[in-house]
Structure formats: structure tokens, C-alpha cells
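Omission of a single protein chain aside, the complex is shown with its protein chains in their original locations.
== chain A ==
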Amino acid sequence: MKVRLYDIAHARAGDKGNLNTIALIPYDPAWYPALCAAVTPRRVAEHLSDRVSGEVVRHRLDNVHALIFVCPRAGDDTVTTSLHLDTHGKSLGSALLELTIETAGPADGTAGSR
């Protein structure tokens, strides 16, 4: 099945210098394994290629069923010197939620999202 992340998860973006962090959190923890399988660092880097360059690093927080993506920003785009309208990149969580994944679905077989 194809699922848009927005329909099963929420996100929050943060910033550190020339990095953005984006947390991805499923509404239902049953979706966590599917997110771990489908939302790879490479997939995120491709999806956010307008704003992100270089290697995206992914951390798993299995204890709270959350993924953290650490995304290097392109070139000289730091929070303080950025020419973007959203200098902090705080809207990138919404960009990540636009990603559509191909997945077998939640671990418990239900279609439940939120």
C-alpha cells in the first residue's frame, strides 16, 4: 500500500547551525517498524534535496517510537546567513510529511493511524 507520511505520523523540525533535525513520530506505535523500514536516510535526502545536501544521519529512538533525521544544509546556508524565507528550516517537518512510502502497513495488521 502507498501511504503519505502525513496520514500516519507527525513531525517536528529543529535547527543547529548548518544542520536541521527532523523528528518523525507515528500516531500509532504499530506503524513504527514500517517507518523504520521505508523512511531511510537516503529517501529523506532525496525528498528534501531542495534544502538538504550531503549525508542524512538517522537515529532510532525505539523507547518512544520516534526517528530523528539529522540533515546537513546546502553550502553556506546556516541559520544566521540563510537567504531563505524560513531561515531556520522550521517548516521542514511539513516537507517530510509530504513523502509517500510503499509499505506493508502497521505491525499489528490494522489500518489504524491516529
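One rule holds for everything that comes next: a contact is a pair of C-beta atoms (placed from the backbone, for glycine too) under 8 Å apart; a residue touches a chain by one contact, two chains touch by 3 or more; residues count from 1.
Everything that follows uses one rule, which is that contacts and distances are computed from a predicted model.
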**Q.** Omitted chain, identified by the protein name its UniProt record gives, among "Acyclic terpene utilisation N-terminal domain-containing protein", "Oligopeptide transport system substrate-binding protein", "Alpha-E superfamily protein" or "Membrane protein YedE/YeeE"
**A.** "Acyclic terpene utilisation N-terminal domain-containing protein"
Q. If the missing chain were put back, which residues of chain A would it touch?
A. 6, 10, 12, 14-19, 21, 23, 25, 27, 48-51, 59, 61-66, 68, 70, 76, 78-81, 83-86, 91-92, 94-95, 98, 114
